[in-house]
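All protein chains but one are shown in place.
And then chain A:
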Amino acid sequence: MPQQEVSRSDRIFTLDLRSAPEEVRAALGLASGWLLARDLPPQVRGTVELVLAEVLNNVVEHAYGGLCRGTIHLEILPREGRIDLAIRDTGSAMPGGRPPPGERVDLDVPEADLPEGGFGWFLIRHLAERVRYRREAGANVLEIRIPLPPSA
């Protein structure tokens, strides 16, 4: 289980987890439960959970290269009309110093050539309003803004 560093605050959710798929799953459960208590629409919760899943999976697989030794710091901060996410890890930097463009995966191919991956950054880019990345003192810092629908 992730280290239980969930902030007790109503305003912000913070959590440290180890870089392993089971930790990601447990962290998403905690985050989702916290968002549920914030009374956000189900679609927004689904969006945040999916974006976090894709980001955290990428950190586990790429930044830490599948090693379970790394730590990932996660913050969720709901604001007026949006939800800000921050993810920090000390794994390897993003290639080229920037996050992938996340182009739509080409499905107009024979069945045998259909892609089994490459959807992650497309989904993140598609669902987020803004993505910012910086390398800071040996850490990757990713800041993602998820818009709330006008009615929320």
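Simple rule for what comes next: a residue touches a chain if its C-beta (ideal position, glycine included) is under 8 Å from a C-beta of that chain, and two chains touch if they have at least 3 such contacts; residues count from 1.
Here is the rule we go by: contacts and distances are computed from a predicted model.
Asker: One chain of this complex is missing from the view, so tell me which of "ABC-2 family transporter protein", "DMSO reductase anchor subunit (DmsC)", "Anti-sigma factor antagonist" or "NADH-quinone oxidoreductase subunit N" is its UniProt name.
Answerer: Per the UniProt record, that chain is "Anti-sigma factor antagonist".
Asker: Among the options A:60, A:74, A:131 or A:148, which residue touches the chain absent from this view?
Answerer: A:60
Asker: To test your reading of the contact rule: which positions on chain A touch the chain that is missing from view?
Answerer: 21-22, 24-25, 28, 42-43, 46, 49-50, 53-54, 57, 60-61, 104-105, 107, 111-112, 114-120, 122-123, 126-127
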